[in-house]
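All protein chains but one are shown at their positions in the complex.
For chain A:
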Amino acid sequence: MTTTDMPRKVDADSVRAVSKKRNGGSATGGLRRAIAPTTLLWVLAGLYGIPVLWFVLSSFKPAGDLFSLPLTVFPENPTVSGYKAAWASANFAQYFINTTLVCLIATILTVGVSCCTGYALAKYDNKWLKAFFLCILATTMLPAEVMLAPLFLVVRDLGFYNSLTGIILPALLTATGCFMFRQFFLTVPDELIEAARIDGAKELSIFLRIMVPLSRPIALTLAILSFQWRWNDYIWPLLMLNDPDKFTVQIGIQSLVGAQNINWSVLLGGSVISMIPLIVVFLVFQRYVMNADINAGLKD
């Protein structure tokens, strides 16, 4: 941001503001107006960014330097030994594979069932569907955490204890996903379906051939959300899994925290590694989440 650039930019902006939005005043008024909100914005952004920044910078310090005073912002001898130790210790690679597997399978299935349900709720009209819609609403009020013990018994009795299936199946029905698809399909004109019907298309092939391809942006948004939910799940996998070979990343990290003497070097490295996949996914698909009208789904 150079000083010569600044006034011109603001100028253009305030002109736009005058013509389009709230009345802007003169160019200097626009500049003065920009100072307060911009400062506030970046102070807040700084406050939100510092914890993560400090954490990530610390993870590059060698184990011996972590607690040596005075604390330095930037590591003096940057190293990735913490990362190496974390990756080598306690099956971390295995945890990663398990978690990735759970995330991918659960995400594909979640998107699939939500798409079907959302379409049915939006485009068909009978009293059973309305009743089921209310049932789905009820699940938002009663998350799995509330029914931990009975849900555990059910999954155990179904024979899924200590298996990744036991983590995936109970997570597939999500009200958010169904609402997002329902809300999207409500905006698709009925005439499209009527036209296909007149052409003799069967109901399910209308859905598969016309509607599913149309809903790709919503599917992608839900896929990202679902991936995040499953990646970050903690208490349910903790209950379900008994065998260290099947642990997920979050359980692995919590077991480092739960140790009598926390090995911060390993913990910092492991934590940062576990953050990477999600952050990459989000930065790549940012616009699908940022612009998604998640609100629309939850509002109805």
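What we mean here is this: a contact is a pair of C-beta atoms (placed from the backbone, for glycine too) under 8 Å apart; a residue touches a chain by one contact, two chains touch by 3 or more; residues count from 1.
The rule we apply is simple: contacts and distances are computed from a predicted model.
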Identity of the absent chain, which is to be given by its UniProt protein name, from "CheY-like chemotaxis protein", "NADH-quinone oxidoreductase subunit K", "ABC transporter permease" or "Extracellular solute-binding protein": "ABC transporter permease"
Selected from A:Ala86, A:Ala106 or A:Ile136 as touching the chain missing from the view: A:Ile136
Residues of chain A in contact with the chain not shown: 9, 13, 17, 21-23, 30, 33-34, 36-38, 40-42, 44-46, 48-49, 51-52, 54-55, 58, 66-67, 69-71, 112-114, 116-117, 119-121, 123-126, 128-129, 132, 135-136, 138-155, 158, 169-170, 172-173, 178, 190, 194, 197-198, 200, 203-204, 207, 228, 231-232, 234-235, 239, 250, 253-254, 257-258, 264, 267-268, 271, 274-275, 278-279, 282-283, 286, 289-290, 292-296, 298-299
